[in-house]
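Only one protein chain is missing; all other protein chains are in place.
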């Protein structure tokens, strides 16, 4: 219960932070990376606490590795654009 | 190989919460959406300015609100699965409908501006990815309603996992489509 509540608060806060970054901060090279980083944080929270992967840390680590690789390629593509 | 023997074994040496098949589905969906976002970012290289102009038709704030609604619904579903209580599961589905409302306003505005899938590559991806996602939201609401009505533990578990997958996909789509290009 507490775990879910905490996860929910992190998710809402991270979403608000994303919007604030995108709207309130002048465009900068690191901005895209920061937004993707926040997305990864949210993904990890959902995997851990909504999908209960806190009970299977190795599986979570495997999926997160996939996400990180995905995000690195994505950032490279965004930076090239 | 180190093994943790606290939970019943699924597969060779991994203990997995939820049914294996729901994970097969989650990973498959993630592969599709992640590949789509790669495609989006790759095509953007060829037309950076066009993507920025197109993204200006979207409203980050509104999308952010949608994100918060969706993750809140996810929390309700998680509680519903934990307590096996109908009202939380149905509440999650209801809040999911709130997300769809936000989507509806967004699409209505775009349609009013005569924007279709063929208007610009940005919108091809936009409609494909958010449309596929919204279809999953609808499916998830139906699933939640059904498992809430029947309240069988295995079904509730799988249905709620599906609903979390919908969250998971959205938190990846949201920054890439709504925030980064603008």
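All chains are identified by letter, namely A and B, in their written order; residue positions are counted from 1 within each chain.
Methods note: a residue touches a chain if its C-beta (ideal position, glycine included) is under 8 Å from a C-beta of that chain, and two chains touch if they have at least 3 such contacts.
Throughout what follows, contacts and distances are computed from a predicted model.
Missing from the rendering is one chain, named in UniProt as "Nitric oxide reductase subunit B" (options: "ABC transporter permease subunit", "Nitric oxide reductase subunit B", "2-oxoacid ferredoxin oxidoreductase" or "Peptide/nickel transport system ATP-binding protein"). Listed by label, the shown chains that the missing chain touches in the whole complex are B. Touch with the chain that is not drawn comes from one residue among B:51, B:99, B:125 or B:170, which is B:125. Against the chain not shown here, chain B presents residues 11, 20-21, 24-25, 28, 31-32, 35-36, 39, 117-118, 124-125, 127-128.
What we mean here is this: only the chains that are shown with their structure count from here on.
Chain A and chain B have Cα centroids lying 14 Å from one another. The residues of chain A lying in touch with chain B in their complex are 1, 4-5, 7-8, 11-12, 15-16, 18-19, 21-23, 31-32, 35-36, 38-39, 42-43, 46-47, 49-53, 55-56, 58-59, 63, 66, 70, 73-74, 77-78, 80-81. Across the complex, chain A is touched by residues 7, 14-18, 26-27, 30, 34, 37-38, 41-42, 44-45, 48, 51, 60-61, 63-64, 67-68, 71-72, 74-75, 77-79, 82, 161, 164-165, 167-168, 171-172, 174-176, 178-180, 182 of chain B.
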